[in-house]
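What follows is an incomplete set of chains from the complex, kept in their original frame.
Note that the chains take the letters A, B and C in the order they are written out, and that residue 1 is the start of every chain.
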Amino acid sequence: MGNVVIDVMLKPEILDPQGQAVGGVLPRLGFEQFTEVRQGKRFVLTVDGDVTQEHLSAARQAAEKLLSNPVIEDVVSVRAEGSAQ
Amino acid sequence: MKIGVVTFPGSLDDRDAVRAVGAVGAEAVPLWHGDADLRAVDAVVLPGGFSYGDYLRCGAIARFSPVMEALVPAARGGLPVLGICNGFQVLCESHLLPGALIRNDHRKFSCLDQRLVVENAATAWTSQFEQGQEITIVLKNGEGGFVADDRTLDELEGEGRVVFRYAGDNPNGSYRAIAGITNERGNVVGLMPHPEHCVEPGYGPSLDGLPFFTSVLQAMAQA
Amino acid sequence: MDEVTRSAAHVDTVSRAAQSPDVEQPWLELGLKSDEYERIREILGRRPTSAELAMYSVMWSEHCSYKSSKVHFSLWGENTTDEMRERLLVGIGENAGVVDIGDGWAVTFKAESHNHPSYVEPYQGAATGVGGIVRDIMSMGARPLAVMDPLRFGNLNHPDTLRVLPGVVAGVGGYGNCLGLPNIGGEVVFDDCYQGNPLVNALCVGAMRVEDIHLAKASGVGNKVVLFGAKTGGDGIGGVSVLASETFDEGGPTKRPAVQVGDPFAEKVLIECCLDLYAAHVVDGIQDLGGAGLSCATSELASNGDGGMRVELDRVPLRDASLRPEEILMSESQERMMAVVEPSRLGQFLEITDRWDVEATVLGEVTDGDHLVITWHGEVIVDVPPRSVAHEGPTYHRPLERPAYLDVLHDSTPDSLPRPADAEGLKADLLSLLASPNLCDKSWVTDQYDRYVQGNTALAMPDDAGVVRVDEQTGRGVAISTDCNGRFAKLDPYAGAQLALAEAYRNVATAGAVPLAVTDCLNFGSPEDPGVMWQFREAVRGIAEGCRHLGIPVTGGNVSFYNQTGDTAIHPTPVVGVLGVMDDVARRTPSGWKAPGQVIYLLGRTRDELGGGEWAHALHGHLGGRPPRVDLDAERLLADILVNASRDGLVDAAHDLSDGGLAIALAEATLRYGVGARIWLDAVCERDRIDLFTALFSESAARAVVAVPRSEEVRFTDMCTARGQVHARIGVVDDETDGLDLQGQLTVTLAELRDAHTGTLPAVFGR
């Protein structure tokens, strides 16, 4: 079994209320070193056997078509990840 | 006059929409997400709810349903379509309307009696309002923040396609306090608040939802 | 794991159990007592298999068997008269009680607790609490109409409250909103006693036609047993991993989440699917899967039926293929139901589940004989008399003892607390009380709940009761309120429970509905503490006898024990829900006044009763003395007056008096629509021989304020006089007055009221 990992983030110009909220709480917990926080989504797609180029290109298509909305989001990466447990 | 009301798995306000259609004397026709068949209706309401759970993004999965495959070209051809809340999100995901809806800026679901200004009383769904009229209808959602890039926003403003704007405090961080918009032709309207909850005395905060439905009856009569 | 290792060799079968009587079994770790384990051996005539042990241990747990509380439940029956039974279609003992509300409509409602899971994982704990009670209502054949959520938290300013409350509220909302069920009321109460043990109670109400009531029973030999809904995972198994690790060595699955995660979308689809199944008349018996999962569903269905049942457990669709049979039996995976279906209707049943994309699997069938037999890949792993699992668990007569601290508490009356000496002081107390955690505006919470979905909500927060329409043609519908002041119950659990009942009853009548039936959610500390057990007994007796006095039956409820942190129990918190009926809910009475010129009347008598009240608690951190006197005759009369006045159009607004007394009721009625009032209380003070402070802050029961149109004033007062209802004209609605004007005493502007009322929760939880 292998995994394809897809990362999706809101475009930088789009307001990110969740990231902002996290960013607001961190200093109160003593973490002052982070200047900004953005929150995105991570999808792990499992395939039988090893991840092939075909899997990766199918995943890329799925990411563009379904997993992200191009009006507000960017697909920041699509990659194979070591075999699952 | 026949107005279709679509039910997706997870639609919640479909019954209310049916009731609202009946309240103005039109015939409500249930449309099923799995059938690519509009059953010869004269207009369509995409109701509120959480289609398919809305787990990915609101409306993202509903967009690919068979009924939407039939609805998108019909809407492009001029069929009056009203997207309420989740329906608005579906319209945006389907690119029938520009922009997108994201998590409320305060990150909570909120249910309010919301004041709105009608900024365009010339669409298929708003002709029975006065331009600039203030109305109060129910707003209830977790992801009602309207966003789009500046060019799109300027275009919407410039072409008079902002149909409703929030009055008073911006309840969810929508850019330019936009509550609802329309397409170039004015037949497709999407908004976050819920007119279908405001059509019966004794239920809901007002009767300000009725003109939406009387407007489309008139548009259909003229068509 | 592959098929082979999962099947035969590693499974504890009935025949193996018969041959190996001396195998050590982890009954203690599973929470059974040695005599309970012995009883199981006696019932079976051998040692139980691991699967049987799993079933008995969950079904005989406090949560499922009511073993500490059951002996006190005879009080319900003893206090239910034939007259009270008349409208009761289904009573205590089924998934939920059902009452006849007229015109062929039946209504079912019930409350349940999800306290402990909500402390561990607030969002999911609360969400699955809502999901569970909704399935209970569905399993009666009803369409769920609305939910409510009585909540209790620790100190508002404790950091852990900041973790627990937002999660719980988001969970209640996240699940209920997504199901499309309006939330029409509840409670938010703060008290240090709930710090390590918040209470998350959830109530659901549903309706059906009288002839469509469904019951949880498996009968008809050859009928199919169908499991449908979500796949089964390792959720909420907790204790069974003990069993697994005792019985099996290596190679087993490792982690089993004690937390259940809800999927409200799956439940929404399940609701619609069930309603289609009911409409098609393809369901013979039905049961939801809640606590104790399949163990409960199979044994209860079989036990309530007239035959036995055979189930092939290996057919259960799994989310996690490594689950062992005993884990499958105990899993509390959400969003599942079990139905009994006649073979000739199975095809139609499966067509409907297909249309909704709901997975349905035939697990087995109803058999003759009286055993529940469960197999795993052909081998028998359970063979038990189902009644012995579901209904014949142990019962305890636990020792009761009135706690000694009560005398100390009773002696420490609020009389010694400093009462404000002048108008300035009264105003300051009013505003602090209005801003106090328990009395402040709760919209930070309630705005997160959809109160409009389905379009049938006629009244919801912040009014006294939630009101929903049942029949769209006639407008017939129901009103519900839930209440409990735990401090009253701490001072006197009998009176406290009756005050909770009285308040909920009064709230329903205030909205204009005729009270009809009662549900409860009894939250207490450890039953092993004789003091707690005494509180419990007193509270049950209070509710049961109170109901008899009011003439409305208890239709069901829930018991939650072990609500304590270390040795310290929570205040006894018997939450009571009352349901009432209205011919046309569009005529409901809201809690605020709008029309200038209407006359304000105070109904009921005020005594100096501040013990356990909000003024002593919020302003002085004091708990002591006696709670207000209970007068159920007065409550009955008041309810009658309120209902008749509403029906005849004699009142346009009505608000009951409870926490914080008259001062808070007047402030809330003013704030509701932002319309002011002029008030005079001299006559009331003189009549009741009290001072202004007492008139404003006492929490005497059986009182309400109403706004009467001038044209109806004579009819209204004539009715009160004729019926002997104590009433006093105390003011007039006046939109020229900014806020409240207590003539000759003090004025409080609308802005002052609003600032005090609305600031508290946002200051802690943000916008």
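Here are a few things to note about the model shown:
Just so it is clear, a residue touches a chain if its C-beta (ideal position, glycine included) is under 8 Å from a C-beta of that chain, and two chains touch if they have at least 3 such contacts.
On a predicted model such as this, the values are computed, not experimentally measured, just so you know.
Stoichiometry of the full complex, written with the labels used here: A x2, B x1, C x1.
Convention: only the chains that are shown with their structure count from here on.
Taking each chain's centre as the mean of its C-alpha atoms, chain A lies 40 Å from chain C. Rounded to whole angstrom, the centroid-to-centroid distance between chain B and chain C, based on C-alpha atoms, equals 36 Å. For the pair chain A and chain B, the distance between mean C-alpha positions equals 30 Å.
Here chain B touches chain C in the complex through residues 9-10, 12-13, 15-16, 19, 48-50, 52-55, 106, 108-112, 138, 140, 142, 194, 196-197, 200-204, going by the rule given at the top.
Of all the residues in chain B, the ones that touch chain A in their complex are 56-57, 60-61, 64, 92-93, 98-100, 102-107, 145, 147-149, 173.
If you check the complex, the residues on chain A that touch chain B are 10, 13-15, 17-18, 21, 66-67, 69, 71-72.
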